[in-house]
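One protein chain is absent from this view; the other protein chains keep their places.
Order as written gives the chain letters A and B; numbering starts at 1 within each chain.
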Amino acid sequence: MLKALIPMLIFFVIGVGFITVTVLAARLLAPFRPSKVKASAYECGEQVFGEPWIRVHIRFYIFALLFLIFDIETVFLFPWACFLPPTRCFWPGRDAYFYSNPAFRSSLSLAKRDLALDLLTPSELTIG
Amino acid sequence: MGVLEGRFKKPNPLTGSVDFVFNWARRSSLWIFAYGIKCCAIEFIAAANSRYDFTRFGTIARATPRQADLMIVAGPVVKKMVPVIRTLYDQMAEPKYVIAMGACAISGGLFQESFNVVRGVDKVIPVDVYIPGCHPRPEAVLQGMLEVHAKIKKETVVKGGD
Partner (left out) sequence: MQKELMEAIASRFNEADFNPTGSLSHPVLTVKKEHLLEVAKELKTNNKFSFDHLSFVTVVDHLDRFELIYVLNSYKHHHSLFLKTNLPRENPEAPSVVHLWETADFHEREVYDLYGVKFAGHPGLKRILLAADFPGHPFRKDHPLVNDEAYLLKEGYPKEKSD
């Protein structure tokens, strides 16, 4: 079983090594001439005033929630595709939905509840 | 060049090969901060599109000075824009080059006698290559970029060189 991990180790070393080498090389070899104007915030050449922080409405939590759901689902896509019998549906996502765990489906129903309670508009529920 | 800058006083095989690699890398991927002000911007766009493609030199037009190496000033500069252009030039990271494109950016051009036009952008920022014309044809714009390439080829790590 350990022999199967050797390709992973090679990939890991190459990945980390590539990043390290390029960043270090840039750090050592690139010209470094900082100045106050160069480090100032970019505002199309104008002077900057005020703070860039704005308060975002709490209803945008739904984007964070959907991201989390689909991010975790993505990790499972390859194993599901390899090990589950294919359904006869045309829509590829249906495989994952039919076999996915209840947590995924309950998160979607939470979103539907918020839609019903007017914490979301329908356009915010759709992605894209 | 961080550790290598000013370290050598005379050219030697190390600086030669370092120069070769650095200059090749810098001129092969010159990203442009296109400051297209007026009509010359249209010729710049023509040089970017399919017939006279300048992206085959590795250049991409970026909208921000932070990601750019080459600033192309295409059009006349008015007095209200002088501090703005200076700030944008200062916000570009080294190594940076400037092209003044068209008669208006070189010397005020057609609008030289106007009350509001600066007679040449080189009164505000240092310019490396001038592309004359009103407007310069896309082939002239490409040649201007190749002049910047030629200028980059002559750079060196040796102390006293740029």
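The working rule: a residue touches a chain if its C-beta (ideal position, glycine included) is under 8 Å from a C-beta of that chain, and two chains touch if they have at least 3 such contacts.
Given the structure is predicted, the values throughout are model-derived calculations rather than measurements.
*Asks:* Of B:L88, B:V124, B:M145 or B:V158, which sits in contact with the chain we cannot see?
*Replies:* Checking the options B:L88, B:V124, B:M145 or B:V158, the one contacting the hidden chain is B:V124.
*Asks:* One chain isn't shown here. Among B:Q67, B:N116 or B:Q143, which residue touches it?
*Replies:* Candidates B:Q67, B:N116 or B:Q143; residue touching the omitted chain: B:N116.
*Asks:* If you put the missing chain back, which residues of chain B would it touch?
*Replies:* Where chain B meets the chain not shown: residues 78-80, 82-83, 86, 90, 108, 112-119, 123-124, 126.
Rule of thumb we're sticking to: only the chains that are shown with their structure count from here on.
*Asks:* How far is the middle of chain A from the middle of chain B, if each middle is the mean of its Cα atoms, in Å?
*Replies:* A distance of 37 Å separates the two centres.
*Asks:* Which of the residues in chain A end up touching chain B in this complex?
*Replies:* 27-33, 35, 37-38, 40, 42, 44-46
*Asks:* How about chain B: which of its residues touch chain A in the complex?
*Replies:* 1-5, 22, 64-66, 81, 83-85, 87-88, 90-95
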